[in-house]
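What follows is a short report on a single structure.
Removed: one protein chain of the complex. Kept in place: all other protein chains.
Labels for the chains are A, B and C, by order of writing; each one numbers its residues from 1.
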Amino acid sequence: MFYILILFLLIFALFLRFIVGVELRSILTIYLLGLIVYFFSFAVAEMPTFGNPHNPAFNEVPERYLEAGPSETGAINIISSVITDYRAFDTLGEATVLFVAIAAVVATLKSHRD
Amino acid sequence: MMDDQIVRITSRLVAPFIQLYGIYIILHGHLSPGGGFSGGAIFGASLVLIALSFNLEAGIKQISHQTASVLESGGALGFALTGLVAIAFGGNYLANRSAGFPLGEAGQFFSSGAILVITVFVGIKVASTITTLFYNIIEKEEPLGNHKQTD
Amino acid sequence: MESAGHQPVLIIVLLLISAFIAPLLYRRWRFLSGAVVLAALTGSFITALLLLSKSGASSSLSYHLGNWPPPWGIELIIDPLRVYMLLVVTGVSLWIFIYALGDLKHELHNDVIGWYYSLYAVLVASMSAITLTNDLFNLFVLMEICAITACAIITIKDQRECLEAGFKYLIMSAMGTGCFLLGVAMIYMVTGYLNYSFIQSELSLALTDYPLNIFTAAALFIVAFGTKAALFPLHVWLPDAHAAAPSPSSAMLSGLVIKIYAFALFMIFYRVFPRSLLDTIPLNEIILWLGAMGVMFGSIYAMLQTDLKKMLAYSSISQIAFIFMGIGLDQPLALTGGLYHIMVHAFTKSTLFMSAGAIIYSTGVRRISDLGGIGKVLPLPLFAFTIGSASMIGLPGTGGLISKWYLALGTLETGRILFLLVILASSLLNAIYYMPIVINAFMSGEEFKEKVKIVPLSMQVTLAAGMILVVISGIFSRQVIIFFEQALTSLY
Partner (left out) sequence: MEIISRLTENYFYLVAVILFVIGMHTMLTHSNMIKKVIAMNIMDSSVFLLFVAIGYRHGAQAPIIREGVDIVYANPLPGALIVTGIVVAVSVTAYALSIIVKIQRSYETVDCDEICELRSED
């Protein structure tokens, strides 16, 4: 049950910040995060090989983007056609994030008068 | 902020070119690396540069608070409304070709229908966001320009 | 799957457009900006009702944004559970907004109220989109919008505690989204898709080749949503944030925002992870134990509080854990209880925070021990508080009983008596810390000393509506339960 261990290590590492003193905290956190790296490295070793064209990520999705993108969207920069056409809703969310950041910053700065 | 002749003259010389470059990047988002976000950030950076090398008032002279907030809301609103136009033309929300936007020939400047429109709106939005964030965070410090340069 | 018309996306876009316009309008016509957001919220609620009549009990419709079919584009799904959640989100936020129109004027500076309206509308839009979306990366973007807006409606209040609580909340949720995005990257790496349905069919194959990646991603998802929904050991940000915020924001945050993440976790468990994954590793067991611990510890912490809003905030921790217990028991009856609790707790906790807000508005009292005799001067808010407490304890005639009843049935069905005891003990603890306030407020002989302001009409109306909603959710629950039974058959 390797993964349960990771889970609880993560949770414990997050929680740790609030239960122990400063000196103990830094040492324990380093140990725990070292353990997390150790367990993550198994997952990394198992990941699909870097740069291999037969990885699961290279399926029909990027294939269609690359082959039919220019004729379907009219843009030869495929990243542009993905962010503003195929997945335009993400970009609407992103524009909203920018708007929200402005709204939050202005509201915070205006309401707290010195 | 800085009381330095060289910095002022250089930034005044360079700023229009930076702005032009930003506009180029925004408009050629569908043809070359770049797009609304990078171009908008470059354009916004030129305004930040002016505010940094002169003072805040000089920056605000370039783009006032009123204009900035209209541009911000306008950029996001334009994006959302472009999607609604697609619904009016009979496609789904944010559709491009299937809503009947003219695509043109791939590789030409006027191609890609709604992508160009959306990129311009996003560029406006990002440029105004960067300047507004910067102005709002540095405002209400001690009046700018009172700092004497100590070098 | 047939097409769904444009309603699902119109809900989101309507709210977003009203949010973009509201601050512009607020410069010139203050009244109009509130009215625009109110109109958008009403419109989205009506659209959600239309969707309910359209979707039926067991069918699911899909909406392809930009006319691109699922693995290439983003898809919104309308199925019974999502429509239920959408109705809860839009309805409760409309109700809280009417309260906010009356309450905000004394809690915030005049110049920022326009921005508050705008942030509120974006928050509701992002929550509706989280319920509808069928795409993991889209979920990430929407979660970030939700996190920023939720923090912003805390820090907008002019007190330095709000700043600190908001910062803590922002950092914790940024950590949560960081973990979530790492999990999404791992899932994308081994499957090559971002759409829920495609991942689900691909994951059962990938489970043999890349088990560790998928386990790690599952662990990261639990940590991410646990942080955001204040699952027990990760709840540390919640009490400060919910207690310091202005009252309408507290009602919103406790009533809806934490639940939306519990719902998202539910969706990931049953719509992204294939059944074979849940069977190989005991994900549900972890959620169940953490939930049970949260139920107990939340109640115990709540007993120790002296501040009224802080007590309500700790009580939220124990109540959100009920929903997680429902997910953790992994059984139709318990899930019914957990999902019904989403609605019941949204009504109840919002009513409680609103009555706390009304008490603070008219008297300025926050300490529990100073509330003696207040029932005679403020009958309506305290009456609403009483009804809310009754629902928290689970007295008959309130919604709290129904959800706890179904949870208890679920524990009996799976034969886990320990968790039944947890539910009973938590009800007892709730009675211990809610009842003295009520008794003290109405029965205590002492006179209430502070000056009392009259509560505005909009606040009175919403409080009365809250009482009615809590009672209705207790009495007319049959329809919703049948609805759940039909909807949950698709999961098993």
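Simple rule for what comes next: a contact is a pair of C-beta atoms (placed from the backbone, for glycine too) under 8 Å apart; a residue touches a chain by one contact, two chains touch by 3 or more.
Please read these numbers as outputs of a predicted model, since none were measured by experiment.
Chemist: Which shown chains does the hidden chain touch?
Modeler: Contacts of the omitted chain with visible chains: A, B, C.
Chemist: Among C:65, C:141, C:203 or C:238, exactly one should touch the missing chain; which is it?
Modeler: Reading the full complex, the residue touching the unseen chain is C:141.
Chemist: So that we can see where the missing chain sits, which residues of subunit C does it touch?
Modeler: The list for subunit C reads 137, 140-141, 144, 147-148, 151-152, 155, 160-161, 163-164, 166-167, 170-171, 174-175, 178, 181-182, 185, 188-189.
Chemist: I need the residue numbers on subunit A that touch the omitted chain, in ascending order.
Modeler: Given the touch definition above, subunit A has residues 13-14, 16-17, 22, 25-26, 29-30, 33, 36-37, 40-42, 44-47, 49-53, 55, 57-58, 61-62, 65-66, 69-70, 76-79, 82-83, 87, 90-91, 93-94, 97-98, 100-101, 104-105, 108-109, 112, 114 touching the missing chain.
Chemist: Name, in rising order, the residues on subunit B that touch the hidden chain in the full complex.
Modeler: Residues of subunit B in touch with the missing chain: 31-33, 35, 37, 106-107, 126, 133, 136-137.
One rule holds for everything that comes next: only the chains that are shown with their structure count from here on.
Chemist: Using mean CA coordinates as chain centres, what's the subunit A-subunit C distance in Å?
Modeler: Between these chains, centre-to-centre, one finds 24 Å.
Chemist: On a C-alpha centroid basis, what's the spacing between subunit B and subunit C, in Å?
Modeler: 36
Chemist: Taking each residue of subunit B in turn, which ones touch at least two of the other chains?
Modeler: Where subunit B meets two or more other chains at a single residue, that happens at 73, 76, 80, 83, 93-94, 96.
Chemist: Tell me, which residues of subunit A touch at least two other chains?
Modeler: Answer for subunit A, listing residues that touch two or more other chains: 85, 88-89, 92, 96, 99, 101, 106.
Chemist: Going by the contact rule at the top, pick out the subunit A residues touching subunit C in the complex.
Modeler: My answer: residues 1-4, 6-7, 10-12, 14-15, 18, 39-40, 42-43, 46-48, 55-61, 64-65, 85-90, 92-94, 96-97, 99-101, 103-104, 106-108, 110-113.
Chemist: Taking the complex as given, what residues does subunit C use to touch subunit A?
Modeler: By the definition above, subunit C touches subunit A via 16, 19-20, 23, 65-66, 68, 71-74, 108-109, 111-112, 115-116, 118-119, 122, 125-126, 129, 137-138, 141-142, 144-145, 148-149, 151-152, 155-158, 160, 163, 166, 175, 179, 186, 188-193, 202, 206, 210-213, 215-216, 218-220, 222-223, 226-227, 233-234, 236, 281-282, 286.
Chemist: Can you name the residues of subunit C that touch subunit B in the complex?
Modeler: Residues of subunit C touching subunit B: 6, 9, 13, 16-17, 20-21, 23-24, 63-67.
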